[in-house]
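The other protein chains are all here in position, but one chain of the complex has been omitted.
Order as written gives the chain letters A and B; numbering starts at 1 within each chain.
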Amino acid sequence: MNQPLRSADLAASAAGVSIEGVNLSYGTNHVLKDVSLDVRPGEFFAFLGPSGCGKTTLLRLIAGFNQADSGRVLVGGKDIAPLPPWKRDVGMVFQSYALWPHMSVRRNVAFGLEERRLPRAEIAPRVEEALELVGLAGLADRRPSQLSGGQQQRVAVARTIAVRPKVLLLDEPLSNLDAKLRVQVRRELRDLQQRLGITTIFVTHDQEEANTICDRIAVMNEGVVQQVGTPMELYERPANLFVAGFLGTANILAGRIAGSGPDRAFEIATGLRLPVDPGVEIPAGARLVFRPQDAVLGSGGDAASLPGRIVHREFLGSSVRYGVEIAGTEIVVDMPFRAGSALEEVGAPVAVTIPSRSALWLAA
Amino acid sequence: MSATLAPAAARPAPRLFASPGQALAAAAIALFLLLFLVWPVATVIYVAFTEKGSGAFTLINFVDFARTDLFVRSFWNSVYVSAMSVVLASVFALPLAAITTRFEFRGAALVQTLGFIPLIMPPFVGAVAMQLFFGRNGSVNLLLDEGFGFKIPFMEGLNGVVFVQSVHYFPFILVNLSAALRNIDRSMEEAAQNLGSSGFRLFRRIVFPLALPGYLAGASLVFVKVFDDLATPLLLNVKDMLAPQAYLRVTSIGIADPMGYVISVVLIVASILAMWASAAATRGRDYATVQRGGGGLARRRLRPWESAAAYAVVGLILALVLAPHLGLLLLSFATVWSFSPLPDAYTLAHYGRVFGASADYIKNTLIYASLAGLIDVVLGAAIAYLVLRTRLVGRHWLDWAASAALAVPGVVLGIGYLRTFYGVQLPGGQPLATLWITIVLALAIRRLPYALRACYAALQQISTSLEEAAENLGANKARTVRRIVLPLMTGGILAGFISSFSTAAVELSATLMLVQSNSDAPLAYGLYVFMQSPAGRGPGAALGVIAVVLVAACALLSHLVIERGQKARGAGH
Partner (left out) sequence: MFRRLAVLATLAGAALAGTAALAQAPSGKVTVVTSFSKDVTDPFKAAFEKAYPGTRLEVQNRNTNAGVKFVEETKGNNQTDLFWASAPDAFEVLKGKGLLQKYQPKATGIPEKIGAFPINDPEGHYFGFAASGYGIMWNTRYAQANKLPEPKDWSDLAKPAYYDHVAISAPSRSGTTHLTIETILQGEGWDKGWRTVKEMAGNFSQITERSFGVPEAVNSGQTGFGIVIDFFAFSSQASGFPVKFVYPTVTTIVPANVGIIANAPNKAGAEAFVEFALSPAGQEVLLEPSIRRLPINPAVYAKAPADYPNPFKDPSLGSRVKFDVNVSEKRTAVVDGLFDQLITFQLDAIKGATKAVHEAEAALAKKDNPQARALVKEARDLIAAMPVNEQQAASPETAGAFTGAKEKGARQAELEAQWAAFAKERYAQARAKAEEAAKLAR
């Protein structure tokens, strides 16, 4: 690792990816619906969503293993639709790693360079460089079956970055690793990406993974891109109920708008009303969404609070999570815990106050 | 005392890691193989190790073998023919396997089925039909000579043997290679494409190496079968090869010479070596290519010109390898076909002549071949299970012994059976060897290696965790085998049954020694009898056509059963 990094020449090839109005169906199954998004050069970007949302399909589309019914995919401003997978120069790390069992680690990593007909003298140092970047310089002559899961994953990464692709695609690269290793490897991936400056697209169903290492995230559900933004944007200003629920924990209360002007209020149940500030715009059919840590438990009496009852309590260390039943709906409220804090008991009546700036009004 | 025991205690002693039931099964199989394979063969080949006159043990006969120019030449000829047959068979099998498994190709199932047919080549008539097409004065050469003034010696000498053997045995490579290609994880190929590889380079560097175990399994079968086959070289009048030499010596009268048996020993040893070498070539390498998220190779759509080229290649290969069967069909309808590209005239009379005679033959063939196939899959599945799933001491010997049957020339087995079982009398005074069941046993032993390999491969692909899960939920070994292992092996077991059944149905060399009466004779024997006279050529061909159609229909039927079973299981997902 004492060798100076030569990330400059790798970063030079970083390119942006644009996806424009892509549709893809398998028979009657509409897998990608009018998908459009832009990945900036050098960005670490995530496709996030539950399984079956189309994120892997979209990734394979970029790699050329799927063909879109309509729409365009541009890499570095060029439409790559007519190119077969082997001419696209987008490196992909497979979920299963897809290391070839009949080749040593060295041969695996050298493969892409050999396919590009590089001179032998150039291949050897680049293989060494790639293996060093992932910290596997000593294992070049092993066979894949002789490596641990984490090591296999690194070989798969080394194999892909050795060819210095314009874009790096990672298909759930951490899913086959245990929890502890996962945290370590995702940091290493981020670190590597930063050093190489390579445009990277990361497919995952784990919001924590996406949040911790990605610059921006596209949240997908049922073949539709729900929202694109930085992790913080998505958390603070989710575009819809799905995004709010998928990223972090969200309380959702259904109800309807009653009254108007200064009397305008959100009626959760008969007689249970929450006043709404006059300046706030509420779309039709919207629900009240707030984060557990944004609500406050009190003893009641305030007009802007909702009466409820504690139904369970979990001690989480730095905070205490209360389950509160309000008009038949259970919400959770996190209260910070400091030494000496008094705790509410299960069964006790409480009032939940939701500060107006923390309240989100989201339609389905 | 305790000092000598200490090392054994320190290191876990090799335990009889098997339930009593498994040990019992192993013992029963061992007894069966000993009785019906090892002992009969030993009664024949021990002569190879005895001295002339005294009968004492000696190796001088092997020295004679090495000193005799003819035998040494025969040995190398056999090696050459076997190796070249593997090469040519690969040339036939590779395109068919690649095109049907890797591209969206209409008729892939048909090609796979037709590609199996050459294995069902009835004795004698197959060669006669091939001579009529490709022989020195066969249709092709007569037309070539007339049109261009030259001939191609397809069927002359060693290369003629290579040609015929490749056509006959290439399905072994086709079947095994296709299965291996289908089992490769799609991401293996995509990873290579992603790194810039495509087309033939991709096939050569990634796909083929990953399918290598399947290819080698098929190639070693071809090598060993060609090495041990005597009928084809003899019908092409090539005698300086090892298997024909053994046959000629063993069956010539007035020759009590040990050399025939010496050659048999050499054949058996060489065949086992070849099988061992192919197993060693892939041993210790992890070829478990079915990984998470697998699902077989992607089938690519072909561009119009590619599609046309693929159809042309497939058509050409199929035309070549099915020519003997086409010739057979023509011959069965021909009045006289002599020194002309096509028969003089056509008739249905041959079918009329065999119609009455063939009912018994067909019935016997079906009974013998099905029983033999059944015995084979039972033994094959049991041996595969014992070898792969238990740590029974000596379990590999079962595997080796059963596989060695591949290398035992049919005529040696036939004579061995006569020697061993003719003296055993049934209650009525009738010798055991005259009972039709002896033919079934001989067929079963001869075809056991095919079923064993299929069962072995099927069991290898089943993860042990599936069985562990069943045991964890309270199923004992026997119930786990019955409820989990056997259902999952169904495909492999049926594939083994089909190979054993179809090839046993046209087997002649051991049968010829053991058939005791016409009413007990199978189709292959009927064919042999017809093909001994000029007037029998047409009826013989008709019988051959009936045999091929019958066996192919049974094979197809089993194939459909497999597919339906797989679909039913696939629907559960």
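The definition used in the following text is that contacts are C-beta pairs under 8 Å (C-beta built on N, C-alpha and C of every residue); 3 or more make two chains touch, one makes a residue touch a chain.
If you're wondering where the values come from, they're calculated on a predicted model, not measured in any experiment.
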Touch partners, limited to displayed chains, of the chain removed from view: B
Given B:413, B:441, B:513 or B:545, the one touching the chain that is not displayed: B:513
Residue among B:177, B:386, B:415 or B:523 that touches the chain left out of view: B:415
Residues from chain B at the interface with the omitted partner, ascending: 52-54, 60-61, 64-65, 67-70, 128, 131-132, 135-138, 234-235, 237, 239-240, 244, 248, 251-257, 259, 335-340, 364, 367, 415, 418-419, 422-423, 425, 428-431, 433-436, 512-513, 515-520, 525, 528-537
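Rule of thumb we're sticking to: only the chains that are shown with their structure count from here on.
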Centre-of-Cα separation between chain B and chain A, whole angstrom: 55
Chain B residues within the chain A interface of the complex: 185, 187-188, 190-198, 201-202, 205-206, 209-210, 212, 285-289, 291-294, 298
Touching residues (chain side chain A, partner chain B) in the complex: 63-65, 84-92, 94-96, 98-103, 111-112, 115-116, 143-145, 159-160, 163, 176
